[in-house]
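First comes the structure, then the notes that go with it.
What you see is the complex with one protein chain gone and the rest in place.
Order as written gives the chain letters A, B and C; numbering starts at 1 within each chain.
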Amino acid sequence: MTLQIGVIGVGMIGQDHIRRLTTVLAGASVVAVSDVEATQAQEVAARIDAKTYLTGEEVISASDVEAVIVTSWGPTHARYVLAAIAAGKPVFCEKPLAETVEDCEAVLNAETKRGKRLVQLGFMRRFDAQYRAMKETILSGAIGAPLIFQSGHRNPSVPGYYTANNALTDTAVHDIDIARFLLDDEPIAISVMAPRKNSRGNGLADPLLTLIEMRAGALVAIETSVNIAYAYDIRGEVIGETGVVTLAERNDVVVKANGMFSGRVPADWRERFVDAFDAEFRAWIAAAKAGGAAGPSAWDGYVATITSGIGAKAIASGDRETITLRHRPPVYSAN
Amino acid sequence: MTLQIGVIGVGMIGQDHIRRLTTVLAGASVVAVSDVEATQAQEVAARIDAKTYLTGEEVISASDVEAVIVTSWGPTHARYVLAAIAAGKPVFCEKPLAETVEDCEAVLNAETKRGKRLVQLGFMRRFDAQYRAMKETILSGAIGAPLIFQSGHRNPSVPGYYTANNALTDTAVHDIDIARFLLDDEPIAISVMAPRKNSRGNGLADPLLTLIEMRAGALVAIETSVNIAYAYDIRGEVIGETGVVTLAERNDVVVKANGMFSGRVPADWRERFVDAFDAEFRAWIAAAKAGGAAGPSAWDGYVATITSGIGAKAIASGDRETITLRHRPPVYSAN
Amino acid sequence: MTLQIGVIGVGMIGQDHIRRLTTVLAGASVVAVSDVEATQAQEVAARIDAKTYLTGEEVISASDVEAVIVTSWGPTHARYVLAAIAAGKPVFCEKPLAETVEDCEAVLNAETKRGKRLVQLGFMRRFDAQYRAMKETILSGAIGAPLIFQSGHRNPSVPGYYTANNALTDTAVHDIDIARFLLDDEPIAISVMAPRKNSRGNGLADPLLTLIEMRAGALVAIETSVNIAYAYDIRGEVIGETGVVTLAERNDVVVKANGMFSGRVPADWRERFVDAFDAEFRAWIAAAKAGGAAGPSAWDGYVATITSGIGAKAIASGDRETITLRHRPPVYSAN
Partner (left out) sequence: MTLQIGVIGVGMIGQDHIRRLTTVLAGASVVAVSDVEATQAQEVAARIDAKTYLTGEEVISASDVEAVIVTSWGPTHARYVLAAIAAGKPVFCEKPLAETVEDCEAVLNAETKRGKRLVQLGFMRRFDAQYRAMKETILSGAIGAPLIFQSGHRNPSVPGYYTANNALTDTAVHDIDIARFLLDDEPIAISVMAPRKNSRGNGLADPLLTLIEMRAGALVAIETSVNIAYAYDIRGEVIGETGVVTLAERNDVVVKANGMFSGRVPADWRERFVDAFDAEFRAWIAAAKAGGAAGPSAWDGYVATITSGIGAKAIASGDRETITLRHRPPVYSAN
């Protein structure tokens, strides 16, 4: 009844997923881990009574590993995902699926060849109750056909190595994916506008306003503000033909004191999306037990990589850049 | 590492807890069940691969049962709780702890004799993030010393057997417990006011306004409206010397259409308190593994039973009735 | 076209009304003033080019005075109102109509004798857009028949002379009047509960919870907190058979900074009810030009005086006190 999992890469995110799988959620156990830092792999494995392997490939091929989680360094994702597909084992992969479009396509081809989905991408927002309610509202027809989606993604601060390209590939990539989910559509062009830089960013082009045109004509406007200090704040509004739907402000209590009412805004992504991460893995555990995957697919990872990559190109050119996707394989037809 | 649990009583609530323990939360397994309806016990047991026993006492004494959940018919609670204490096994008991004050006192005495807490009462609101934030706000001093707590408890409807006394013993009992939690104080008197009856209630005295005086002087005003149709809505505000703290309205999205903005209110207690139930059992699993209990205690069950009982007396008399509690045993000193 | 007004009593409130009538609203001019402090009357008159009189009676009988505003010391209200009725001139009177029930009745009798309303009482909340929307909601049937009205009246602080009785006669009197307006009903009994005293109040019994039973069975619960520091905050909720209606929180902007969202709460009654005062006088100017009065009547002043008086008695007795009203004269039939 318990899904036996191998985890490749036990850095901060890998460890957080292990914590979730072993102490929060029912139905899973972590039996194998690996990491480029062997010592770290051993420490983590010892805590949860798992076996350590020297390579991700060994984790994948371990006979007691039924499903694989890839939380290693980004450039290695594609390799492990392909190995898991080759082994016929369900695999959960954190974004990005791959850093190059070619590698993404290799995964699409491999999965297509097997004839079924094995890969689930870590776009946790698709499991967030608020975005789900937003999508249900759109599908209900309550606001008419969607025409514009405005998304706001605000971080208190980013590390020193963060560049404007990261605003696309690491940050807005989540907004891009959720826009596709909400609008059930694909991007065809992207442009990026850069206002005056936030003085807190050491020269970083921040904030950015990324504008994406979707195939059916809706417009996506993504504000990324990655050094805005005040909180981690995710905003979203879909403007339809006859109404709008907005992510509600959520907090626990309102305090009135000193002439003001006030309440908390989430401090970081963990606080904001804690329930979404739980739901994401609940769905994955159930799907992986059945030999498959749930929610965001390798196709979604492919579109994310190609779109954020062309977005980075648009930052450089200052122009509108078109996005051309390959044909969507039938295995991904049911989004 | 997994806590092996026996469940006594597998009606609606018992089954929901079993679902939670076996499919939602990590760290627990249900190995034994019993029910007055043996067939039902067998059906439930079969689904989760547990063993069926004819009596609760047998569940408690089963050698592989490390901890017990009592979700049987109210009048039987005390008996099973006492048996679990006698067996030295941690026990989670749904409200009420007991239907009579004498039985509650028997539990207090038994636990005191063992010198440590084994009992956790099912007052899940104490694990609700909103009430926890409310208590933290009070403790922070942000609103000054609390003077009034206004609590609103609204149900869409109640079953036909529900009486005005149930409004105290089944419904307001949660508000009474959370008032004690928030104010860190005990009740000394109670009176109940009954406005004109809701015509939807077939003669039921509904709504009620229950007024409780606390030892340190704060006043608790509890509105119970149990046939109010629109939703399951739990409201709360603490009025302090220099400010107030209010449970925030929480919902996923706001829709604007047809001249209005709108959003959902929870439909029932499951929707409203789903996270609190999860947190309650997470805390219990961890505490029971360590041989003890977390959160609400037998003392809280005792005060709830005595207070709601005297509240029922106040409904009958139309007067203010005083509440006298026995001395609080030291084992309950750390609330 | 311009209503020529005489103002009796030009203290803080009288001057504020004069400011409103001469610099804010169309259609009125102040032509006569009087005050027990003749010098103050002269200073105010000079600013607006009005004539000064030694007594309120002279203001009322001045030939160019078409309508009268009584903002003098409370105990003198009834005398001037009676004189205005005798002169057949419309009169706006700040609360209280009179300090004794007998004086209130004298006004009722005088107005009844004239066969039409001339008196408008200064219960400005009846002109507040939020309370009006609340009443419209009730009348629309959207929440079913009203069963409970909860009203919160919070002041930052009160002057040193303020007593617990003032909490009824000066503060809760507004909540009592608006409860009658919203429920379209009359009080039949009142009781007052006093929690532990706010330490900011120098021994004042504050806050208070005043409970009023209405003839048709609805219950009114009024919280008065007159030293609560944080702001001037007026709360209200009507609980009906199938829903509730609540005064919305209103503010101009929400700021997110330092991990919090926040906004202003009104600082005082002027800020909170500025638009209601304007609307109140707009209605009065129009009605007085037509020789009558609008909104709250002498009857409302009578019920306010009798109810708050018996409320003060209930504070002293600690008991439920019944309220018996005289028959309502037909001249007040259209509320």
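Throughout what follows, contacts are C-beta pairs under 8 Å (C-beta built on N, C-alpha and C of every residue); 3 or more make two chains touch, one makes a residue touch a chain.
All values reported here derive from a predicted model rather than from experimental measurement.
Considering the whole complex, the residue from C:A38, C:L139, C:V254 or C:A267 that touches the absent chain is C:V254.
Checked against the full complex, the one of A:V36, A:A86, A:V101 or A:I148 touching the unshown chain is A:I148. Touching the chain that is not shown, out of C:S72, C:T137, C:S151 or C:T307: C:T137 (per the contact rule at the top). Interface note: of A:P90, A:G122, A:P187 or A:P207, the residue touching the hidden chain in the full complex is A:P207. Mapped onto chain A, the footprint of the missing chain covers residues 143-145, 147-148, 150, 152, 154, 193, 195-200, 207, 209, 211, 213, 216-219, 221, 223, 225, 227-230, 233, 239-244.
Residues 229-231, 233, 249, 251, 256-265, 267 of chain B touch the missing chain (whole complex, contact as defined above).
For chain C, the residues touching the absent chain in the complete assembly are 21-28, 129-130, 132-134, 137, 142-143, 242-248, 250-258, 263-264, 275, 282.
By definition in this document, only the chains that are shown with their structure count from here on.
Distance from the chain A centre to the chain C centre is 58 Å, each centre being the mean of its Cα atoms. Taking the mean of the C-alpha atoms as each chain's centre, chain B and chain C sit 44 Å apart. Counting partners per residue, chain C has 229-230, 233 as the residues that reach two or more other chains.
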